[in-house]
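First comes the structure, then the notes that go with it.
Omission of a single protein chain aside, the complex is shown with its protein chains in their original locations.
This part shows subunit A:
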């Protein structure tokens, strides 16, 4: 039988080359650090079902190539993403400097309402740090992003980053700020909630009045 879940969220992992995007995804899905891996060409994806606030959510995560010129290729997948991990490398000022451009891409191409969490990756390499926690958190605040420092190597805060992003989206659905019914919201109802809806569905076709699953 196919897995059941209440919601499906489309996520993106974006940021400059070599910041550890694929390793974050690998750590989240496999619970392991990917030691020897090729860099990503184009787009790869992975998925995992998580439990957030009593709801099961399937995260469908699109991992993109970081080299500047691939942006013109990868941008086509941004559409309809509900959440994004925006990744820089705390040991590379250059990757931090390009965050604004990545963010603009995400907000214009995916959705202005996309929920973004900023991830300062390679936290384990603290002695080589070029970007302080404070300045990154300030950047996050100014741009209304959530923020965590992560380590794909040790796994620190990796799970948290994905879950935090998912939780925020769920909250926004609950508060009505995000509407899963809207095209391109990056959110779909899963089988479980559909079934629930059908049982409740005296109110049709679908509705504002219908209790949210």
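Everything below uses one rule, namely that contacts are C-beta pairs under 8 Å (C-beta built on N, C-alpha and C of every residue); 3 or more make two chains touch, one makes a residue touch a chain; residues count from 1.
The definition used in the following text is that contacts and distances are computed from a predicted model.
Here one chain is missing from view; checked against "Replication factor C subunit 5", "Alkyl transferase", "Growth hormone regulated TBC protein 1" or "Elongator complex protein 6", UniProt names that protein "Growth hormone regulated TBC protein 1".
The chain not shown here is touched by just one of A:60, A:98 or A:137, and that residue is A:60. Remark: the omitted chain is touched by one listed residue; of A:29, A:43 or A:125 this is A:43. Residues of subunit A that touch the chain left out of view are 17-18, 35-39, 41-43, 45, 47, 60, 65, 67-70, 72-73, 76-77, 94.
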